[in-house]
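Only one protein chain is missing from this complex, and each of the others stays in its spot.
Let's turn to chain A:
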Amino acid sequence: MNEMIKELTTMFSFENVKWDAVWEATYETLYMTVVATAFTFIFGIILGIILFLASKSEVKASKPVYGVTAFLVNLFRAIPFIILIILLIPFTKVLMGTIMGPNGAIPALIIGSAPFYARLVEIGLKEIDKGVIEAAESMGAGTWTIIWKVLLPESMPALISGITVTAIMLVGSTAIAGVIGAGGLGNLAYMVGFTRNQSDVTLVATIVILIIVFIIQIAGDFFSKAVDKR
């Protein structure tokens, strides 16, 4: 009983918290999240569009394209993130020149989340009224026009709510990456909070992560609503 009260007092005393370290970690988490989300958005949309077009196209070649893309997407989605980081170490080293720090985590973050987002994009595209796509075809639109002027704008609310979910997932992934040396709030919570038994630091890291997640959610909801004119 006494033990527990002691724990709680330390936790809420914030006596061990070094605020500049917290800022530094917050910055790293934000940096990893923003960069990874941006690339996930781009790659996810590209993959999602490939999946969507290949699944509905009548061209013979589309079947293998769909098969290969769907296989890769499912594969990378199935690998647990922590293992993916380790698996990608050689690749990361070549690409980023380091495997440590925020930059060392970014390739794994993107490769881990882009397939997930691609599936959300595909679902969003499938929800577009087929008649609208056909109307565009009947006006003489080519594939690129249909992608830019029909598929993307007409699925924008789904694309935004999808990237919101993905970004929140990425915040979680940065924390995991943090444990094995990527920096950020996860690193702070683990290296300082856990190993030095300073639970007040863990609490601060948790609160900051929650604030980041809430902000992402609120912003995502706002934008997804703002573009939805249905």
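By our rule, contacts are C-beta pairs under 8 Å (C-beta built on N, C-alpha and C of every residue); 3 or more make two chains touch, one makes a residue touch a chain; residues count from 1.
We adopt the following convention: contacts and distances are computed from a predicted model.
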item: UniProt protein name of the chain not shown, from "Ferredoxin", "Electron transfer flavoprotein subunit beta", "D-methionine transport system ATP-binding protein" or "histidine kinase"; value: "D-methionine transport system ATP-binding protein"
item: Selected residue (touches chain absent from view) among A:6, A:63, A:149 or A:196; value: A:149
item: Hidden partner chain, touching residue among A:38, A:100, A:135 or A:211; value: A:135
item: Interface residues of chain A (partner: the chain not displayed); value: 129, 131-132, 134-142, 145, 149-150, 153-154, 156, 227, 229-230
